[in-house]
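So that we are looking at the same thing, I have put the structure below in structure tokens.
Heads up, one of the protein chains got dropped from this complex, but the rest are sitting where they should.
Just so it is clear, A and B label the chains in written order, and each chain counts residues from 1 on its own.
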Amino acid sequence: MNIIVPVKLVPDLVEELTVDAGGTALDTAWLRLIINEFDDHAIEQAILLKERTGAHVTVVSTNFEGIDDLLYTAAAKGADRLIKLNGDFESGINNHALARALATIIRDLKPDLILTGVQAHNDLDGSIGPLLAEYLGMPYIGYVSGANVSGEKVIVRKEYPAGLIGEMQAILPVLLGIQAAEQPPRYVAISKVRLMMKTMNIEEMDLGALDSTGAPIVNRMFQPEAAERAMMLSENADEAASQLVTIFKELGTL
Amino acid sequence: MNQDIFVAIEHLRGKVSDISYIMLAATRVLAQGTGGKVVAIVLGHEAQDLARNFNADQVLYADHPLLSDFIPEAYQKILAGIIDEYKPRAVFFGHTTIGMDIVGGISAQLGLPLVSSVRTIETDRKLVSQICGGKIMAECELPEPTALITLVPGGYKPELGQSPQSPPITAISTQMLDGLRIKLNQYIEPETSDVDISKEPLLIAVGRGIQNQDNISLAEDLAQALGGVVCASRPVVDQGWLPISRLVGKSGSTVKPKIFLALGISGAPEHVEAITGSDVIIAVNTDPAAPIFNIAKYGTTVDLFDLVPALTEQVKQTKG
Partner (left out) sequence: MSYYTLKSIIALLALLVAVGIFGWRIYQLLWVNLRRGQPSGLFNQWGERIKGLIVFVGAQLRLFRFLIPGTAHFFIFWGFILLSLTILQAIIEGLVSFTNPRFVLPLIGNFGPLALLQDLFALFVIIAVLYDMYIRQLVNPERYKGSHKSQGTMVLMFIFTIMVSLLVMNGIRINLGEDPLHAWRPISTVVGKIFAGLDERTQMVIGESAYWIHLGVVLVFLTELPEGKHFHVVTSTFAVFLRNLAPRGRLPAAPEFDKQVGVSKIEHFQWRQMLDFYTCTECGRCQDVCPAYASGQPLSPKMLMMNLRDHLKEKGSARVILPSTSTILKNPEKSLVGDVITDQVLWACTTCYACDQECPLFIEHITPIVDMRRHLVIEGRMDGMLQGALANLGRYGNSFGQSDRMRAKWTQPIQTKIKDARREAVEYCWFVGDYASYNASLTEITQMTANVFQKIGLDFGILYEGERNAGNDVRRVGEEGLFEMLAEKNMAVLNKSVFHTIITTDPHSYNTLKNEYTGNGKHPVLHYSELLDQLFTSGKLKFSKKLGYKVTYHDPCYLGRYNGVFNAPRNVIAATGCELVEMPRHHDRAFCCGAGGGRIWMEEGLVKERPSEARIHEAVKLDGVQVFVVACPKDIAMYRDAVKTTGNEDRIAVKDLIELIHEAL
């Protein structure tokens, strides 16, 4: 079975995010890019399926700063093939453009199953999974937190609110939007990643021309003004605690 | 051009979800801007009764046995057909496990523009989206010809999407739904727990800041002293430190307590959208820039490990 995992890098929310001088995009000067958390889960789920069924796992991503480390880490976890996509995305790349370009490349890889993160926090034109599925002519199920392949089918657990699960099955090939892998993404020792750097090869391919139709044009980006910011209590633990006790009394809890 | 705004109503196991009403409220605002009608689309099987008390001008109802439960492929096919036929000015989808599964496919299939994570509609039909964990807002024009929009909760109250009257229902024919590759096997209920946090009046929530499972006992002690219940945001439940019945957030429960005490929670949208119904939110987080302080009424940057024991002690003393 051939599993493809498209992943992407997103801004690390640990850092402060600011808008650039142009006012329509993020300031990239202090931006740290890390793997999209949900794509990390997708890799984990793919590796789990590989461990269970002996599948072949390909991880593919666009070429941004830090991508090599991400790909080698995936290899250290068990990914078989690494592909880096080159192209002109100085000004950023939206999901519609990426999905169209990816579809051309992925079609040639003849996937049985595609796993990708169900969303990324910087998505503005929907998430990549459903778009890619449609361009490839595959059915799509999102918000999946468990998957099992059985013959020509994949059986998934789709998450609904309040902990409800919808168990669905789909005939391969299928694209799944992963919410969570069956176990948290595993840790891989740095020495293993370094070993991969010496032994694995990252293939490079060209994305080709990008067609962004379908994505909105951003007028402006800004940081939300806190309409009403919280009333801040004391910075001293005991004082803050007694202030809270007063608040609880006012609300009738105490 | 047709200036009507359509809304893809979401329902789950016989109940219309809150996001549908929030969408109707947003649609009202947008429709005023475009001058068109508000049309609600309901897909289902023998489910006309769901289409009641919508703040909409019309309901289009499509019936088919395969639409009785949500199946992404089926819903996408039917809705794409409806949108292609009626060509409205915009269509609202919920930014949910239902809406997000189908809107992308429709956008790709029909070549229509898609704007996601929209929170509010500004005057002159500008859409404001919330991205990057709530830290960044992006504003865009309503794209043409038919804008597909996914809406996140928080911008409008569901009550504004409700109406004492029910709009007229028009049944529409559906195309064939054979050759589907997705099937729903069954629903799996979560393990029943002793607590239904959506009904609790006092919630003490722990987030990533609690750091490990053992520390949750601090929150339990406080909950016991105050007479409240402990709940959690996603990172805590993912680690298995609390069961999913305690999850407050998109995949968990929406809560409306009197008091919501958030300990070590940053305020990511998926969590925040589930607590905006609280009367009073109190946030404890050592990061003064955490988004949670934007929706909380009271806040403090005192370390929760210092505050919680002190608070528990004082509460116990007060209770005597």
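Criterion: a contact is a pair of C-beta atoms (placed from the backbone, for glycine too) under 8 Å apart; a residue touches a chain by one contact, two chains touch by 3 or more.
If you're wondering where the values come from, they're calculated on a predicted model, not measured in any experiment.
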item: Sole contact to the chain not displayed, among B:239, B:276 or B:318; value: B:239
item: Which residue of A:34, A:105, A:155 or A:172 touches the chain not shown here; value: A:34
item: Contact residue for the chain not shown (choose from A:52, A:186 or A:249); value: A:186
item: Residues from chain A at the interface with the omitted partner, ascending; value: 12, 14-15, 30, 32, 34, 184, 186-195
item: Residues from chain B at the interface with the omitted partner, ascending; value: 211-214, 239, 286, 303, 305-306, 309
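The rule is simple: only the chains that are shown with their structure count from here on.
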item: Touch list for chain A against partner chain B, complex; value: 11, 13, 16-17, 19, 26, 96, 99, 118-119, 121-127, 129-131, 133-135, 139-143, 155, 157-171, 174, 177, 179-180, 184, 213-224, 226-227, 229-238, 240-242, 244-245, 247-249, 251, 253-254
item: Residue ranges of chain B touching chain A (in the complex, touch as defined); value: 12, 17, 69-73, 97, 100-105, 107-109, 111-117, 126-127, 129-141, 143, 148, 150, 180-190, 198, 202, 226-227, 238-239, 244-245, 247, 250-254, 258-259, 279-283, 289, 291, 293-303, 306-307, 310-311, 313-315, 318-319
